[in-house]
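The complex appears here without one of its protein chains, the remainder shown in place.
Our next item is subunit A:
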Amino acid sequence: MNIAESTINGIKVLSLEGVLNAASSPKFKAYLETADHSGPMIINLEQVEFIDSSGLGLLVRLARQKKSANEALKLAKMNDRVKRVFEITQAHSLFDIYDDIQAAAGN
């Protein structure tokens, strides 16, 4: 799994690419724990080809942290396979979800 950072309108955008499962989630977990991720954040899921409960759990943890810090966390550009996992677990109810990055950034 690859993680790329960018900024739009002063909001950090994490673009994830590849598979987010038990094999790759330790890398994503380490990335979230070692870098400063304070402030509002958008996660671009367009290039995530597969996610399971391991990856979902990390995103839910991040959502809880952002909620506690009163900071926005938005998900953008979910494909159908990713959306399916969020919907069957009801986890989509925990996130603000947008079809594109610009909308998530408030443009």
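One rule holds for everything that comes next: a residue touches a chain if its C-beta (ideal position, glycine included) is under 8 Å from a C-beta of that chain, and two chains touch if they have at least 3 such contacts; residues count from 1.
One rule holds for everything that comes next: contacts and distances are computed from a predicted model.
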item	value
Choices "ATP-binding protein", "Tripartite-type tricarboxylate transporter, receptor component TctC", "Cation:proton antiporter" or "AzlD domain-containing protein" - which one is the UniProt name of the chain not shown	"ATP-binding protein"
Absent-chain interface as seen on subunit A, which is shown	19, 21-23, 26, 50, 52-54, 56-58, 60-61, 63-64, 67, 81, 84-85, 88-91, 93-94
